[in-house]
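The complex appears here without one of its protein chains, the remainder shown in place.
By letter and in written order, the chains are A, B and C; residue numbering begins at 1 in each of them.
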Amino acid sequence: MTSLFQRLKTDCADEWCSYTHHAFVRGMGDGSLPEAAFRDYLVQDYLFLIQFARAYALATYKARSLSEMRAGLDGLKAILDVEMDLHVRLCAKWGLSTVDLETTPEKPQTIAYTRFVLDAGQAGDLLDLYAALAPCMIGYGEIGKALQKHATPDNPYAEWIAEYASDGYQEIMAASIANLDALAVDMLTENRYPRLKHLFSQATLLEADFWQMGLDAEQDEK
Amino acid sequence: MTSLFQRLKTDCADEWCSYTHHAFVRGMGDGSLPEAAFRDYLVQDYLFLIQFARAYALATYKARSLSEMRAGLDGLKAILDVEMDLHVRLCAKWGLSTVDLETTPEKPQTIAYTRFVLDAGQAGDLLDLYAALAPCMIGYGEIGKALQKHATPDNPYAEWIAEYASDGYQEIMAASIANLDALAVDMLTENRYPRLKHLFSQATLLEADFWQMGLDAEQDEK
Amino acid sequence: MTSLFQRLKTDCADEWCSYTHHAFVRGMGDGSLPEAAFRDYLVQDYLFLIQFARAYALATYKARSLSEMRAGLDGLKAILDVEMDLHVRLCAKWGLSTVDLETTPEKPQTIAYTRFVLDAGQAGDLLDLYAALAPCMIGYGEIGKALQKHATPDNPYAEWIAEYASDGYQEIMAASIANLDALAVDMLTENRYPRLKHLFSQATLLEADFWQMGLDAEQDEK
Partner (left out) sequence: MTSLFQRLKTDCADEWCSYTHHAFVRGMGDGSLPEAAFRDYLVQDYLFLIQFARAYALATYKARSLSEMRAGLDGLKAILDVEMDLHVRLCAKWGLSTVDLETTPEKPQTIAYTRFVLDAGQAGDLLDLYAALAPCMIGYGEIGKALQKHATPDNPYAEWIAEYASDGYQEIMAASIANLDALAVDMLTENRYPRLKHLFSQATLLEADFWQMGLDAEQDEK
């Protein structure tokens, strides 16, 4: 049986490509991305993580079994106990202090994607919630892996790339795919698929907008 | 294809019977139900309706299309604009004032069923919510119809019976069944069915407890 | 005692001005707004209304009393039973069919504002939800009234202006202000005010972005 994630990716190939091969991503890959764009992205990504932690809390609340609760809790811990600290350290290397992170307002693109996911999760069920989370969780692993193949050691974004290409993150990515596929086996019907595809497509486009936000910020500064 | 409601009713035949043929129901049918039990039930049913209106508001929020929103709104209007008034008038005939209705606390059985439905709806999707609402919406129509066959004109509960046996309510019941079946065509998988059956079974038992609450109240008064 | 709405508007004067005096608004006022910008806005505003109806359904679910439930239901009916039809008719005059309305995807700005409101409402209480809804409900009345003062009869946007300057809408606006103030009397503390101001400020900026979306769409078409 086809994996739900593979099916979604195939059926939303254009959106997926516009996200995973976005100019921002290519700029990280060849090191040409303006640093101002990356800094803007880093701060917004910190604010993004806070909302994503809320999404995993919601997944834990909506779980239908202890094992689903523990899966949600694992995601929540991964963000609040590990990723936030990694992020703060990476930001520090780029000259961004905790105060910068905590006092910068969320940009509309950050709001759009995170609140879309949270609302999709509240309105629907666990499958809807994880489908809306998938572009982020899975896409970052795919991007990290792809960029690492050609990244040179002096690439200023090498640490970001290494993080998402790491075995640790690749395992998280594999678990996300497996989780989505398992929920699909349980709960997906052909009649439901078009709505799920729409959710995934929308979330993927909002991720592409999130990259674009970084590029636009750098343009605005000029 | 089998109707989801018929399937649920068949698979939960014992629970369904304990609810629709409860001693309280039989007592309404032959007029032997102590009036104190009925009065206690009437007040709690008013408090129940308020929470059921909240459940239809939740269904409207969780709707995935304009037509589903309008279906939720119809349910909400039916309760807040029509049924509440009918209920207040019926209560008045039984000597229960609006003040009685508004100042009586909810009993545990009222809380158990209503909050179970609301939580099932928030945690799951529209199909979960309507499955948890079904025993009430559909069961009352079935009970009204069954009691009317043998009800004598001097039955003190004739007005209650007539209300739920009425063409108006029978149409609401038919629409509830059709709505549940339509959602099932869209979203039900065999893997999901056992959980849905559990929801329905639990909700049905909590409805039976709701009848029992009336009988117990009458015992306590003695 | 100061009205909460007046206080929020004063404390967020810059954001409020950027929204209520946006170039899009000024362009409607003097008739100079490109028609393509208005058409783009009309379609997105239809999609926006659907999500706003969901927000009123959520308010009804979150109500703490029957009168609060009826207030939420009134808002929900106003949108689903009246405004949607008005909107479809206005769209038809601008050459936009129901099919156009139903098949156009939501733009990021539409998603950002509507999902922000819905999430604020789910995460917080009724006061949070209505504070996030306020810029839309109240701002449109203020804009309609202000534009009407100088609008000439041949203004192509006269019908839109008349709608929101109408006695009917002005009453809805007054009721929204009164509702917000009443909730504040009940539930607002000074410690809580900064968060509420942040919510209102954010929602107001997202409304300004919504106007900008119309202007950008017209630029893109060129």
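Going forward, a residue touches a chain if its C-beta (ideal position, glycine included) is under 8 Å from a C-beta of that chain, and two chains touch if they have at least 3 such contacts.
Since this is a predicted model, take the numbers as computed values, not measurements.
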Options A:T60, A:Q148, A:T189 or A:Q212, residue touching the unrepresented chain: A:T60
Touch criterion as defined above, residue of B:D100, B:D119 or B:D186 at the omitted chain: B:D119
Contact partner of the left-out chain, one of C:K77, C:K145 or C:R192: C:R192
Chain C, residues in touch with the chain not shown (by the definition above): 61-62, 64, 122-125, 128, 185-189, 191-192, 195
Hidden partner interface residues of chain A, rising order: 50, 53-54, 57-58, 60-61, 63, 66, 69-70, 72-73, 76-77, 80, 84
Chain B, residues in touch with the chain not shown (by the definition above): 54, 105-106, 108-109, 111-112, 115-116, 118-119, 122-123, 202, 205-206, 209
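Going forward, only the chains that are shown with their structure count from here on.
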Any chain in contact with chain B as well as chain C: A
Chain closest to the assembly centre - both centres taken as Cα means: C
Superposition of chain A upon chain B: rotation angle, C-alpha, nearest 5 degrees: 180
Chain whose average C-alpha position is farthest from chain A's own: B
Averaged-CA centre spacing for the pair chain C and chain B, given as whole angstrom: 37
Rounded Å distance, chain A centre to chain B centre (Cα mean): 43
Whole-Å separation of chain centres (CA-atom averages), chain A against chain C: 30
Residues of chain A whose C-beta touches two or more other chains: 122-123
